[in-house]
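What you see is the complex with one protein chain gone and the rest in place.
Our next item is chain A:
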Amino acid sequence: MIVFEHVGKRYGGRFEALANLDFRVRRGEMVFLTGHSGAGKSSLLRLIMRLERPTRGRVLVAGHDIARLHASQVPFYRRQIGVVFQDHQLLLDRSIYHNVALPLEIRGVEPREAARRVRAALDKVGLLHREKALPIELSGGEQQRVGIARAVVNKPSLLLADEPTGNLDPQLSADIMALFEDFNRIGTTVVIASHDLALITRLRHRMLRLRDGRLVADEEAA
């Protein structure tokens, strides 16, 4: 599904954020990405989303070198990936319903079909009853769940999450991770960046450890 071949990423020509990353993630796998702050977790995810291009090596997703995608193809590539952001990136002037419907609107999904899928996604994260609320009327954990609903409403085959449990209490964090496990169970490939070691070691999935932009450990699920 995802292949990194000797990938390096420099910012501004000198600073090496990622160096010589070589690993692959199989279809249907669930992988945690961990490491200290500044280790390069977000940079790695941004490479997969093609928000950045590697300065060295190749990133292949579903067998294709995504650096070679033409700019006009990038939006169509991104539509196949669900992304959960640490700061959830919700649109504050739209209701929860319309936030979750956004990816479908972009794809031009027919409104009735979209409504069905939005409700299903909101139901999955337990927020169906808040569909008319605005994002600021929700708690941090609820906002994060809206972000997850938006990421999965398209039924992506790849789900990326950058610190999805950033500022949440342990119970909420565990709930959210359980949600990702549910999506993984139905075949979605999931990559989650997190530095909450206590939580992710408990979950027993494969773990990639970064230190200063290098892959220092690749521990298969125990």
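Points to keep in mind about this one:
The rule is short, and it goes like this: a contact is a pair of C-beta atoms (placed from the backbone, for glycine too) under 8 Å apart; a residue touches a chain by one contact, two chains touch by 3 or more; residues count from 1.
Here is the rule we go by: contacts and distances are computed from a predicted model.
According to UniProt, the chain absent from the figure is "Cell division protein FtsX", selected among "Putative DNA modification/repair radical SAM protein", "Cytochrome c, mono-and diheme variants", "Transport permease protein" or "Cell division protein FtsX". Although one chain is not drawn, the whole complex shows that of A:V61, A:I96, A:L168 or A:A193 it is A:V61 that touches it. Of the listed positions A:P75, A:G126, A:G140 or A:P170, the one in contact with the omitted chain in the full complex is A:P75.
Where chain A meets the chain that is not shown, the touching residues are 1, 49, 51, 61-64, 68-70, 72-73, 75-81, 83, 85, 89-91, 93, 102-103, 105-111, 150, 156-158, 189.
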